[in-house]
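Here the complex is missing a single protein chain, while all its other protein chains stay put.
Coming up: subunit A.
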Amino acid sequence: MNPESLLRSPLPTPKLTAGCPVLDRLLGGGVPCSSVTELVSESSCGKTQLCLQLLLSAQLPSSLGGLSASSLYLHSELPFPLRRLRQLSHSFQSSHPQIFSSHNPCDGILVQPINSADHLFDVLLKTDFALANPKTRFPIKLIVIDSIAALFRSEFDNNPSDLKRRSDLFFRISGKLKALAYRFGLAVVVTNQVVDFVGTGDGLNGARIGNLGCLYSSGRRVCPALGISWANCVNSRLFLSRSEEIVGKENGLVDVGGDNFVQRRTKRQLHVVFAPHLPESSCEFVIVREGVFGVEK
């Protein structure tokens, strides 16, 4: 039993590029390996978009911020967004023609649907074996679970014994994920949903977690699903929010009495809620045909 020498560990920790320099800057280089990163947001904020982009980026060589690796996508929200993945992979392929001249980037993405929390745990046990005996062209270095919340939101009741069983499973799954992440240097990304915030602010639901006093999305106050015990299970938490914004005036359109001329657009933001290596920060991003991109301030 020997301690690891921190001098010998790579500096900085290997990171997987988010596929955009602006987002990478916010994340200190990308999604860290040997660590569990959570993406929290309400639906249609871009969690899955960002996940798909990461699945593709993982195949890039390290000189381009990738991991030269295959990735495993465990999805519990059906159906699998195949069309969007193909669309992204086309633009991805055309922006890196020399790397993907001979094969399709989709080849490096393994997909497995997950039906229940227990099923997820079983799959993770099998993944252990697959990681130790890789059959794919490249080793798996990225596991994405999209989403963890969907597995837990239906099966468990709101009574002490079910809650206990639920948090027990959280820690088992997280313990397994972290052990895999550490042993194989994997980047692990887990997505989570939000629930509406109900209460007065000093209640349990409102217990402040992380940098942002409260999380707002679509004008509603929200908090991440699965409560505080799951919050203990991830290393970093990122929050994606959206809000409607009036941009009419900036475009030179003058609002002349009546809403007809007011242009609205969706403003999306990525916030660092907590992370051991990142300061409190946020940035705006857009989702376009080619993928998810940060917007320079």
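In this text, a residue touches a chain if its C-beta (ideal position, glycine included) is under 8 Å from a C-beta of that chain, and two chains touch if they have at least 3 such contacts; residues count from 1.
Rule of thumb we're sticking to: contacts and distances are computed from a predicted model.
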Request  = Would you mind picking the UniProt name of the chain not drawn here, from "Eukaryotic translation initiation factor 3 subunit G", "Geranylgeranyl transferase type-2 subunit beta", "DNA repair protein RAD51 homolog 3" or "Adenylyltransferase and sulfurtransferase uba4"?
outcome  = "DNA repair protein RAD51 homolog 3"
Residue of A:H103, A:R153 or A:R208 touching the missing chain in the full complex = A:R208
Remark   = Of A:S116, A:S229 or A:T266, the residue that touches the missing chain is A:S229
Note = Cross-chain touch to the chain not pictured, restricted to A:S167, A:S217 or A:S241, is A:S167
Note = Interface residues of subunit A toward the undisplayed chain are 1, 3-7, 9, 11-13, 28, 32, 34-36, 160, 167-168, 171-172, 175, 178-179, 181-183, 204, 207-211, 213, 227-229, 231-232, 234-235, 237, 273-274, 276-277, 279
